[in-house]
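Report on the following structure.
With one protein chain held back, the other chains of the complex are shown just where they sit.
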Amino acid sequence: MDKVRVAVIGATGYTGAELLRLLLGHPQVQVTRVVGHGKAGQPIAQVLPSFHGVLDGTIAAFDADDVRAHADVAFLALPHGAAAAVAKELRARGVLVLDLSADFRLHDRAVHAEWYGADHAPELAKDAVYGLPELHREALRTADLIAVPGCFPTASTLALAPLLRERLVLTKGLVIDAKTGVSGAGRSPLPNTHFPETSEGIRAYKAGGQHRHTPEIEQELSRVAGEAIRVVFTPHLVPMTRGILATAYAIAVDEGTTAARCTEAARALYAGSPVVSVLEPGSHPDTLWVRGSARAHVAYARDERTGTIVAMAAIDNLGKGASGQAVQCLNVRLGFNEDAGLRGVAMFP
Amino acid sequence: MDKVRVAVIGATGYTGAELLRLLLGHPQVQVTRVVGHGKAGQPIAQVLPSFHGVLDGTIAAFDADDVRAHADVAFLALPHGAAAAVAKELRARGVLVLDLSADFRLHDRAVHAEWYGADHAPELAKDAVYGLPELHREALRTADLIAVPGCFPTASTLALAPLLRERLVLTKGLVIDAKTGVSGAGRSPLPNTHFPETSEGIRAYKAGGQHRHTPEIEQELSRVAGEAIRVVFTPHLVPMTRGILATAYAIAVDEGTTAARCTEAARALYAGSPVVSVLEPGSHPDTLWVRGSARAHVAYARDERTGTIVAMAAIDNLGKGASGQAVQCLNVRLGFNEDAGLRGVAMFP
Amino acid sequence: MDKVRVAVIGATGYTGAELLRLLLGHPQVQVTRVVGHGKAGQPIAQVLPSFHGVLDGTIAAFDADDVRAHADVAFLALPHGAAAAVAKELRARGVLVLDLSADFRLHDRAVHAEWYGADHAPELAKDAVYGLPELHREALRTADLIAVPGCFPTASTLALAPLLRERLVLTKGLVIDAKTGVSGAGRSPLPNTHFPETSEGIRAYKAGGQHRHTPEIEQELSRVAGEAIRVVFTPHLVPMTRGILATAYAIAVDEGTTAARCTEAARALYAGSPVVSVLEPGSHPDTLWVRGSARAHVAYARDERTGTIVAMAAIDNLGKGASGQAVQCLNVRLGFNEDAGLRGVAMFP
Partner (left out) sequence: MDKVRVAVIGATGYTGAELLRLLLGHPQVQVTRVVGHGKAGQPIAQVLPSFHGVLDGTIAAFDADDVRAHADVAFLALPHGAAAAVAKELRARGVLVLDLSADFRLHDRAVHAEWYGADHAPELAKDAVYGLPELHREALRTADLIAVPGCFPTASTLALAPLLRERLVLTKGLVIDAKTGVSGAGRSPLPNTHFPETSEGIRAYKAGGQHRHTPEIEQELSRVAGEAIRVVFTPHLVPMTRGILATAYAIAVDEGTTAARCTEAARALYAGSPVVSVLEPGSHPDTLWVRGSARAHVAYARDERTGTIVAMAAIDNLGKGASGQAVQCLNVRLGFNEDAGLRGVAMFP
């Protein structure tokens, strides 16, 4: 069978590099274009030294016709705003687009405008499918524009969706305390990701519901719950490179919401997913256990003293939180095995 | 003025070593005995190489009469259970005891027994004063047995006490998501603190209200609130050596509970403390900013969308979370400047 | 084609776990036995949580007949001494053995005895082939017992062999300053790998030629040079999990030994290797660029002021330094593509 020809647009950042890494190991995919912006014309291995001896060629500048000529599928690993413009050009040429930015994730475009400002492609947004296969598998099979979820929404939704779906917890009082590795902040050096001021310290950021992933989490949880959900969401920066741990707190509806019952609900919801493992009650998911993989580990505990469920989900922010999930979406869309190219086991230790 | 003669019992662990470091810089203190157990007879600098050229002498085995002969004050940096026995011997000899273990922290000894098992010194416990100067300064001035608080209770209480004291938040629905560096687990090597399985990963532990610091937090918050408080408390292990960040969530009683109002309440409560800084709303305390010091940074944010207050407190678990706080208690007890020996600025970076 | 049936003996340590990770992605291999010692009977995913949802089954106790019945090839990831005994049993049953311990690496058994003590399988040692494919590819094609090299010898030899082979540097005055991540010390927690005392510090160990990898380096370099070579070898422990960087210093024979000439010599020697990349002069190999892969990055600089060549080689100690190299040996031995199962790109970042 011919391999599907794929372009990675924005290949020189972390999600782009991770896409390349995964796609090179995908048995049904051929990477035909590696597109960058500031680094166009440079050898790939100079910009991404891990590809020395693995991937020859140079970074190409973006040209929609050129991408169309050489690829049937494009992954966009671009900043929001920039992605919409590129998506429009590629969709106009019939290229299947998997966008890893926030440009098409929010269905309510007023909410999008509130959090992200100008809407660069409103006409496309209405057809975009949210790329969390565990919740949108059927819709993804025919999607031509896939909005790959954010890293925090992926972890948060995986943790809480089963509880809301089976009405095991109240829809009020949801708290999500999330912890991310530094690669989530991207490849551009900034004061707050400078090694000496990042290593050996932990801090919250955008506390008080200021983070843009908040409405995305609420969109998905609301859909599952069948009513409008509000969450308190606080991200924290952890001195490690990869990984997101979402620790979510929800009030049990009654005594029947045991950790075992939550585990059962999650296993039911994720039965069809090759990448989500629901661990036994008493387990504590560790980002180290999923690092470098597309997997998610989910587990539940119940605080008997207050009747609160602690829902935990660990992912690699560049794996299930971005590039791994994008490849999973491609697999669903093209009818491949859902974990094709994603069977790589987490790097341990 | 003669310096007060001090013994450090259990000097070879991390809190013991930090006590030595602080006490050597205290202008009114003289360390006269450095007591260890497994390492007795070894040179101090062999067990704690940071003291090469700084502190001569050897680790002594514990002998209550010898301590009494050479010291008026003893700091106990021992495991719980072991501490109570030593405290009993030293108190019988009239030595002022500052105990950094959990043995005397809980006033309700039934609760103590539930979480820690056998009570090794019930007759002493009733006179112990809880060593959080910001809440118990007056009682500490005459205490002969001081129960220095745990690291998590210190950070959690500092964050939430002002809100409960001024009834700015509801007493139900309190969630504390805490993050600690690895030194909090002590100096004994264990699989879960082995570098390759600790670095580059984050995980919760004892989720579901299993951590022994829970009743201690509740004791202090209940006292401040004037009613019985229950909290959901979940600690996490962060790949860094020092520091605790407590991120606490509380439901505002009404619109009047702004971040500014919470800040004001905290500044009022901590006005007399030389080591607690309440940062402006919009700030995010970072454990890096207090590392190596006895300071606490506290800040508040309000999530307008849900009416929730996010209360954050950062401390060094070995500083304000243990040894620094113990020295602060000594200062209060002996009428020294409250920050004597504690003016060392955090190591940055 | 039928897949070759493989057993991993000692699967619960880091090299064992890495073998499992690599072999599960090998297209011509089937892992049929996962053997441990202390953990026998436990589910694999309990001992190695990264295998949740990936690899079912339990850890088996070692039984030579059982291994023979289910596997044609065995990888031994055991401590030295223990490995020799197991190798003897398996070789007696005709199983192809790839041993990752030091038991069969040194051809001169007197030297082996000097550094490792009792020789547990002298009769086997004489037929063992040293598993550095870049230097022993032909011999490996027919080897039945392969002694996979140590991590430091791999990096050190890759850096220096081309220079000695083409007589570009003097054979006296060789200095190797090596830096390793902590996973090289194994999975057992020890004081010197305890997170708080490993993170944020660097130190040498076994300085003064005390490290057991010294004779192994000398054996290989002597063979290449055609004369007895002595090196100064000093390892250092670096606060990171994976990776070895060897920085080697050698005196150029004359002005003709430029960095470009060294690069050329290395490219000639490693032309047939799919996993060694010789970078341009001016490059500085980084262990981050090869982490999680079986690759080696090698580069050369010349210090004009002293006529010294600085030869640098970066590998993953668990990749090219252990498990990746073992799989490479298997591929050579069985006539597979030499990089079968090893095409995984380094995890970056």
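General observations
Each chain gets a letter, A, B and C, in the order it is written, and its residues are counted from 1.
Heads up, the rule we're going with is that contacts are C-beta pairs under 8 Å (C-beta built on N, C-alpha and C of every residue); 3 or more make two chains touch, one makes a residue touch a chain.
For clarity, every value in this text was computed on a predicted model and none was experimentally measured.
For the chain missing from the display, the contacting residue among C:41, C:208, C:256 or C:335 is C:208, taking the whole complex into account.
Across A:3, A:141 or A:194, the single residue that touches the chain missing here is A:194.
Only one of the listed residues, C:9, C:76, C:169 or C:231, touches the absent chain: C:231. Here one chain is not drawn; of C:314, C:327 or C:340, the residue touching it is C:314. Contact between chain B and the unshown chain involves residues 14, 17, 20-21, 24-25, 48-55, 183, 199-200, 241-242, 274-277, 279, 286, 288-293, 295, 297, 343-349.
By the touch rule set out above, chain C reaches the unshown chain at residues 173, 175, 177, 179, 181, 196-197, 199-205, 207-209, 214, 230-232, 234, 236, 238-243, 245, 247, 249, 251, 259, 284-289, 291, 301-306, 308, 310, 312, 314, 349. Listed for chain A, the residues touching the missing chain in the whole complex are 14, 181-183, 187-191, 193-200, 239-241.
The working rule: only the chains that are shown with their structure count from here on.
Taking the CA centroid of chain A as reference, the farthest chain centroid is that of B. Central chain (C-alpha centroid nearest the global protein C-alpha centroid): A. Counting every residue number used by either copy at the chain B-chain C contact, over half are found in both chains. Centre to centre, using the average C-alpha position, chain A and chain B are separated by 39 Å. Between the Cα centres of chain A and chain C there is a gap of 35 Å.
For chain B, residues that reach two or more other chains under the stated contact definition are 181, 196-197, 199-200, 239-241.
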